[in-house]
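What you see is the complex with one protein chain gone and the rest in place.
Note that the chains take the letters A, B and C in the order they are written out, and that residue 1 is the start of every chain.
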Amino acid sequence: MSGDPIYTEMIIEYSRNPSNYGKIEDAHITRHDSNPLCGDSIDLYLNIDDKKISDVKFDGKGCAICMACSSVLTEMIKGKSLEDVKKFEKDELLSELGLEHLIKTSPVRIKCALLSLKALKYGIYSYFAEKMNDVESAGNLKEEAANLY
Amino acid sequence: MSGDPIYTEMIIEYSRNPSNYGKIEDAHITRHDSNPLCGDSIDLYLNIDDKKISDVKFDGKGCAICMACSSVLTEMIKGKSLEDVKKFEKDELLSELGLEHLIKTSPVRIKCALLSLKALKYGIYSYFAEKMNDVESAGNLKEEAANLY
Amino acid sequence: MQANTYSLEEIRNDFPVLNRRVRDDKKLVYLDNAATTQKPNQVIDAITDYYQNHNSNIHRAVHALAEESTEAFEVTRDKIAKFLNIQNREEIVFVKGTTEAINLVAYSWGRDNVQKGDIVVTTEYEHHSNIVPWQLLTQETGAELKYIDIDDDGELILEQLDEYLSTGKVKLVAISHVSNVLGTITDIHNVIKKCKNVGAKVLVDGAQAVPHMKVDIASLGCDFYAFSAHKMLGPTGVGVLWARKELLENMRPFQGGGDMIREVHKHETTWNDLPYKFEAGTPNVADVICFAAAIDYLTKIGMDNVRSHETELTKYALEKMSKVKGLTIYGPKDPQKASGVISFNFNDVHPHDVATIIDKNGVAIRSGHHCAQVLMEKLNVAATNRASFYIYTTKEEVDTLIDSLEQVAEVFKL
Partner (left out) sequence: MQANTYSLEEIRNDFPVLNRRVRDDKKLVYLDNAATTQKPNQVIDAITDYYQNHNSNIHRAVHALAEESTEAFEVTRDKIAKFLNIQNREEIVFVKGTTEAINLVAYSWGRDNVQKGDIVVTTEYEHHSNIVPWQLLTQETGAELKYIDIDDDGELILEQLDEYLSTGKVKLVAISHVSNVLGTITDIHNVIKKCKNVGAKVLVDGAQAVPHMKVDIASLGCDFYAFSAHKMLGPTGVGVLWARKELLENMRPFQGGGDMIREVHKHETTWNDLPYKFEAGTPNVADVICFAAAIDYLTKIGMDNVRSHETELTKYALEKMSKVKGLTIYGPKDPQKASGVISFNFNDVHPHDVATIIDKNGVAIRSGHHCAQVLMEKLNVAATNRASFYIYTTKEEVDTLIDSLEQVAEVFKL
């Protein structure tokens, strides 16, 4: 099984020791999302200060792909500006873990990979709408989240 | 088309000139029935005197088979005792018109042939139940009507 | 087969049933296409291939067969979107047939949007599927059900619609795109425009339209659109409800069960995304997948060619039939205004008798009320005969139908 296109060392490692796993009490943004088809279910917690992601954590239950992608996503966005996060694309996340091929090869597993990203986009969507009154960005984010997979 | 197993001279003749066609005003029993699959729809009117069918008529719209069978049925039961009518079987009616074969050959058309008989059985069922308090006969009649086709 | 050359022979070769001989070894003349159409080899083979090589439940598993089946299932949705010019694929809900599609709307949208005092409008030429659900809804809610009448040519009297709309109480107009008995093509753009002006929703029953002509849902502008696969070369047991996303999003679910949920807890449950929220339980996987082959087939012929073939046949049939003594034809006499459906009565012979007699000649037409008893009442007949054409129907078959009527005359000594 060496050279497995999905279960790389990195993914196995992250699934055993996820980064940023846990809860932020009274987080500025909390977003729950789940995968109705398989039961993966996570909560994403974000603190925003100065229009930046000052802290981010996640918890929940998911497969190795979901855990690894959530870990990497939280690592990638921590400290980033909301503007950057708004523009963050799924390819960036997938390529970080060598999972771009899933889009083509596994319509089911791609949902595991992108669950946390979906939670992120939906999470900041309401922030843009309510806290920043940026209706256009909010609309785009919602659209993007809905069409992620 | 001579020798047609359904459209015999007799059936065509009855369909053009049905017997006992019409309405009895204030009939003792009036029973409406229809064929949900094709739209044949008839009303059967019965007067009962002395536990006998003193008069019977029918009207409505139906195909040649329905018209012929209704005609023959009304002819056959007029003057008969309720006891005899209770025991009247579909084979008697069908054989009078040479239509026994329909039971096997045409599950759809058999319904046209037996519509008036069904109305008859249902009609006297309530008479047995309400006027004569003969619950057993009523029960049998209802059962028979429901399972006629 | 090119989009521009309509090869009737090639088409007929794709339909094995057209070689059937029935009764006393008579060649089958199948003129009951409004009830259900025949299926080409391409569709039959797709079903066989699916069950022989791919069969699996969908959506929830990661194994090879499940992935293949899930993808094929969703491909059909994409093909329907393209075929009917639907922008959002998630607006396409798979159901059992037109009947279920309409009942879904009556239940999930109707129960929350139609109240006492409101009006639901339908027409005299609707199929029971587009009447009974609204009777049930209006009786339950205390709303009123109104009918648009038809004139002597079998066309809707749209002034009545204006009148109903002017009350400001109309919540929904539920109307056929094409009548299944008269073939009348509804002036649907006009109807929708009138409704939009006053904010009434429009449900279009497209069961007899999608199989027979180009339908462009984006340009129609209606709110709900329903049709059945089995009337357009596809398998039985599949239908489609299309509805605007905003409506579907706000509608309560119809059936509860697998696939339509997001999270189920003992006492609370959240719903899945569109369209799955309305697709409870294992769908008719095989037949949805094979429906794609039917859409491909029609796309290859081209819907404009389908329409012109049928128009030509209808013209031919109407001309010939108008010369038959004792024949009454219902509905539009102009083939441009109707689809390939002709309803008629022959002297005073009951349609059942007509159908039984010509069936001996191999001619399959439908006789009865065609699930349109309100229309029968209007026409003041118990029933009619209905001959309905499709892509494989020939002029010779129309001739056989007409010739067979002579035998009816003979039997009934007319």
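The criterion applied here is as follows: contacts are C-beta pairs under 8 Å (C-beta built on N, C-alpha and C of every residue); 3 or more make two chains touch, one makes a residue touch a chain.
Computed from a predicted structure; not experimentally measured.
Novice: Where does the absent chain touch, in terms of which shown chains it meets?
Specialist: Checking the complete complex, the chain left out touches A, B, C.
Novice: Have a look at C:Gly154, C:Gly183, C:Gly206 or C:Pro283 and name the one touching the chain we're not showing.
Specialist: Going through C:Gly154, C:Gly183, C:Gly206 or C:Pro283 one by one, C:Pro283 is the residue touching the chain not shown.
Novice: Can you say which of C:Asn85, C:Asn250 or C:Thr269 touches the chain missing from this structure?
Specialist: Considering the complete complex, C:Thr269 is the one touching the chain left out.
Novice: What residue numbers in subunit A mark contact with the hidden partner chain?
Specialist: Residues of subunit A in contact with the hidden chain: 1, 4, 6-7, 12, 15, 37-41, 61-67, 106, 109, 112.
Novice: Footprint of the hidden chain on subunit B, which residues?
Specialist: 34, 36-38, 41, 106-109, 146
Novice: Spell out, residue by residue, where the missing chain touches subunit C.
Specialist: With respect to the unshown chain, the touching residues of subunit C are 16-17, 20, 22-23, 28, 30, 32, 35-36, 38-39, 43-44, 47-48, 51-57, 60-66, 96-100, 102-103, 106, 127-129, 131-133, 135-136, 145, 147, 228, 230, 235-238, 253-261, 263-269, 280-287, 352, 355-356, 359, 362-368, 370-371, 373-374, 377.
Operating definition for what follows: only the chains that are shown with their structure count from here on.
Novice: For this structure, which two chains share the highest number of contact pairs?
Specialist: B-C
Novice: Approximately how many whole Å separate the CA-defined centres of subunit A and subunit B?
Specialist: Roughly 74 Å separates the two chain centres.
Novice: How many angstrom lie between the centres of subunit B and subunit C, each centre taken as the mean Cα position?
Specialist: 37
Novice: Scan subunit A for residues touching two or more other chains and write them down.
Specialist: none
Novice: Taking each residue of subunit C in turn, which ones touch at least two of the other chains?
Specialist: Answer for subunit C, listing residues that touch two or more other chains: there are none.
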